[in-house]
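Working notes, beginning with the structure itself.
Of the protein chains in this complex, one is absent; all others appear in place.
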Amino acid sequence: MSKARTWIVVVLSALMLTASAQTAQIDWRQSEGSTLVVGGIKHAYTAALEKLIPQFEELTGIDVHLEVYSQDEFMNKRLIDLSSGSGIFDIVMLDQAIVQYARAGWVDALEPYFEDPTLVDADAYGMDDYLPAMIGEGRVDGNLYGLPVTAAVQMLFYRKDVLADAGIAVPTTFDELYAAAVELNQPGKMAGILLRGQKIHSAWSSVGFVWSYGGRIMNDPVAPTAATFDSPEAAAGIAMYAKLLRDAGPLGAGNYTWYEALADFQQGKAAMYIDNAPFMGQIEDPKASTVAGKVGYAPMPAGPAGEYANSLAWMLSMSSSSKNKDAATLFLAWATGAQMALEIGQAAGTSARESFYASDWVGEHYPADWAETFVLSTKRANPESGFPRIVEIDEWLDIYGGAVNATILGTGTAQKNLSEAAAAMNRVLR
Amino acid sequence: MTNARTTSRRRPLDLGSLVGTVTLLIFMVAFFLPIAWAVLMSLKTQVDALSMPPKWWFVPTLENYLTVWQDGRFATYARNSVVIAVSATGIGMILGVPAAYALARFRVRGQKAILLGILSTRMMPPVAFVIPFFILFTRLSLRDTPQAVIIMHVSFILGFVIWMMRSYFRDVPRELEEAARVDGCNDYQAFWRVVLPIATPGLATSAIFAFIFSWNEFLYAMVLTTMKAKTLPLGIYNWIAYEEIMWGELTAAAVIAMIPVVIFYFFIQRAFVRGLTMGAVKG
Partner (left out) sequence: MIESRIGSPLAGSTARNGRDRSTRRRSLPFVFLTPAFLVLLAVNAAPIVYAVVTSLQDYYLPFPAKRAFVGVENYANIFGDPRFWNSFKHTLIYVGVCITIQVVLGCFIAVLLSQQKRGVGFIRGVLLLPIIITPIAVAFLWRLMFSPSLGLLNYLLSLLGLGPFEWIYSPSQALPALILVDVWQRTPEMVLILFTGLLAIPDELVEAGKVDGANPWQLFWSIKLPVLKPFLMVGLLFRVIDLAKVFDVIYILTGGGPGVATETLSIYTYTTGFTFLRMGYSSALGLLLFALIVSLALLIIRWGEVKID
């Protein structure tokens, strides 16, 4: 290399190193002096964000207030604020309610902001890096309303020691799972399997079962108009879900939320547990769990129609009544962009970007079987959205979840409960 | 306590009072046990807190208390709670006690309607009115201020204070006020100098319940505040995270939240006892 070239390389490298790793070709200080309020739930993600926000404030000169609440509280506050147009929150964390908020016009579609080259550098941002299942959760009616910041997928947690002692191989199908759960079930001491049973919580949890048996929740993945969860395939899936809990689940499973299930598993009261992959963090934490180091991670078992695990993502969205939308865009681009992904992901223990799970850090910090299973499960496309794309999402949780719950409690067969629920759901759909 | 008991009655009475005391103690244990459990949990780590069979012997830790105390927002919540509870109780008593007296002693036109009207504010279920109140306070630009919460609390407290104190005032013998008037007092002086001191046990009871109500009120405090005016009960919710309930911190926060009320109770307690020993009621 000529001397000049060498110099250029050296200078450019120096510049890159000192530019605080933000290579996006935009003016980060364009909204200097404004204030942003970000509303979220108490979560490892927001804890991570809180620590890293000063970096953003220094970079942009924008003052950011992160307000964190418990989930129930936040859902009320978010609803009241965004629906009344008060504009207290500029950015909010959204879950399955995104469909409702998008169609009601309470959050803005992000394309106009993200396609503006003065606000977001598309190359630096890296939209393609997102796990397909996760970014799909943010799309409503063809537009992108939310950027995923966490990623969860159903996974099978099992006690390596318990299965080994009983000489049982890790189940790969639901029938194997059932057999193993029944054999390992010791009522009063250790349940064979844990699943969420409570009305609202069992909804998301059981959808993976429905898919695995060939059923579908709604008649259309993008703009559904009718419920289809009363099909014989769906009923078979729910029947298996209920059977597992009735024959090998803990006492009181009919009202178990993840609070109870996770706590039971952490205290060694169950042999197997199917739930959110990120719970691995709590399971492996010796300060909270007595079974740290004894747990194996496998994909959710397969049904007759294949292996389908449900996925879930929390997203960041922009309130349509925000008075600082440019500043909000800068924040969104920074917080969810590829450049901060690794740092935030490490602090939060979760990310919606593929690059995070391929990183060395994950390899060093997470059980190998977990990381492998996670990527495998999230790369598989979901046959429809994890939560139906309807505005009446909460009624779906109540009606469909109610049918699953009733089946678990033994009131009626799966088919009967689901048929009644589907009829009720169709009456509700406007 | 000397009395005219005959010696022949002594034995059966003692047995009776022993049984009474023991029964009382059993109830005390039943009421106290969950509190004791909460205190124990506040001194345990998460993994110990949930262990079953319960760990009676464990290494206690003050870490939870430290975490709660050092949470920057805790001081704000505590301060808000104190301001709100003291103000609401104070205003509630100042407005309510005289009103109760007026309704107890004087023939007021439309009395029945007034009393029922006052009660009706207490009867309004928060779930139904939370949103209208949210809108009201937003229009008044009072959202997320302690004033909004104080106003709501006063509204509830007034009903209770007025009804409760009315009962107590009706029990005060009129002779006392008559005597005062003969001495030249007007209505207000009679109230202030004679009736109020006698009614101290009732005042104390009303005040303590009013304070506790405001201190622990959750629903309106949650809806009407966002950041600046949050109170302690909302702070408890901070320890409900997405993936777990942080029992140590939650119970530590609950225990800390109890302390100011206990202190308030001890102050009131003295007034209570003082009122009892006044004895004028029993002549």
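As written, the chain order gives the labels A and B, with residue 1 at the start of each chain.
The rule is short, and it goes like this: contacts are C-beta pairs under 8 Å (C-beta built on N, C-alpha and C of every residue); 3 or more make two chains touch, one makes a residue touch a chain.
For clarity, every value in this text was computed on a predicted model and none was experimentally measured.
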Visible contact partners (per top-of-document touch definition) of the missing chain: A, B
Of A:Y256, A:F279 or A:F374, the residue in touch with the unshown chain: A:Y256
Residues of subunit B (touch criterion as defined above) contacting the omitted chain: 1, 3-4, 16-17, 20-21, 23-24, 27-28, 30-32, 34-35, 37-38, 50-54, 95-96, 98-99, 101-103, 105-108, 111-112, 114-129, 131-133, 135-136, 151-152, 154-155, 158-160, 162-164, 167, 170-171, 174-175, 177-178, 181, 184, 187-188, 191, 201-202, 205, 208-209, 212, 215-216, 218-219, 232-233, 236-237, 240, 245, 247, 250-251, 253-254, 257-258, 261-262, 265, 269, 273, 276, 281-283
For subunit A, the residues touching the chain missing from this view: 72, 75-76, 79, 83, 100-101, 103-104, 106, 188, 191, 198-200, 250-256, 260, 263-264, 267, 269, 391-392, 394-395, 398, 402, 405-406, 409, 411, 430
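The criterion applied here is as follows: only the chains that are shown with their structure count from here on.
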Inter-centroid spacing, subunit B versus subunit A (mean Cα positions, whole Å): 42
Interfacial residue positions of subunit A with respect to subunit B in the complex: 41-44, 65, 67-73, 76-77, 80-81, 84, 86, 88, 258-259, 262-263, 266-267, 269, 278-279, 281-282, 286-290
Residues of subunit B defined as touching subunit A within the complex: 45-47, 50-52, 131, 134-135, 138, 222-223, 226-227, 234, 237-238, 240-245
